[in-house]
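Sharing a structure, written as structure tokens. Questions coming.
For this depiction, one protein chain was excluded, whereas all remaining protein chains were kept in their positions.
Coming up: chain A.
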């Protein structure tokens, strides 16, 4: 989860999020180079006297055409690589459905004998000490770690969005439409997210909690819940 006044990304917990963080660092480095150049040119212009002596500007026009093209290529290539990587869904081990309601999420594990449950936020008054306010839920989404998981997101009433920042997942939940996304949790842990599409009065109070566990624990959890 995010700390108070956190400005940057949360720690990456999936390979895709790691790639996104690396691309972000790369983009910022390119931005630093461009800003340095612009700052220098600005300083030069401020120190020079104004003149309209320029007649032939072919060289500078060549430079300010080619340089931006190079910059765009430097940014576009890794960006497209990650974009296509995010679209790869090869043989997920588990498929589950997330349905947005006003104002809770419900999950269906139809791979596992029709296991379904609702996930409501735990109100602050009922929160045990040490738990996170506005983030904890009564039933978490439990998934096996290091396994490709496919999640199908939809909504029952209005638009919602299923988002877990540390996994690099954000998918709109649209009534009457099934949106598909996938992720792999790189390590066991608990990952928090919140609804990311305005959906009414309690939009801020329908969090998402994904719990990644070893496969044996996941199997015992699913058996317990199914029974």
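Convention: a contact is a pair of C-beta atoms (placed from the backbone, for glycine too) under 8 Å apart; a residue touches a chain by one contact, two chains touch by 3 or more; residues count from 1.
By our rule, contacts and distances are computed from a predicted model.
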For the chain that is missing from this picture, which UniProt protein name fits: "Dihydrolipoyl dehydrogenase", "Cytochrome c oxidase assembly protein COX20, mitochondrial", "Origin of replication complex subunit 4" or "Trafficking protein particle complex subunit 6B"?
"Cytochrome c oxidase assembly protein COX20, mitochondrial"
Checked against the full complex, the residue among A:37, A:66 or A:215 that touches the missing chain is A:37
I need the residue numbers on chain A that touch the omitted chain, in ascending order.
8, 22, 25-26, 28-33, 35-37, 40
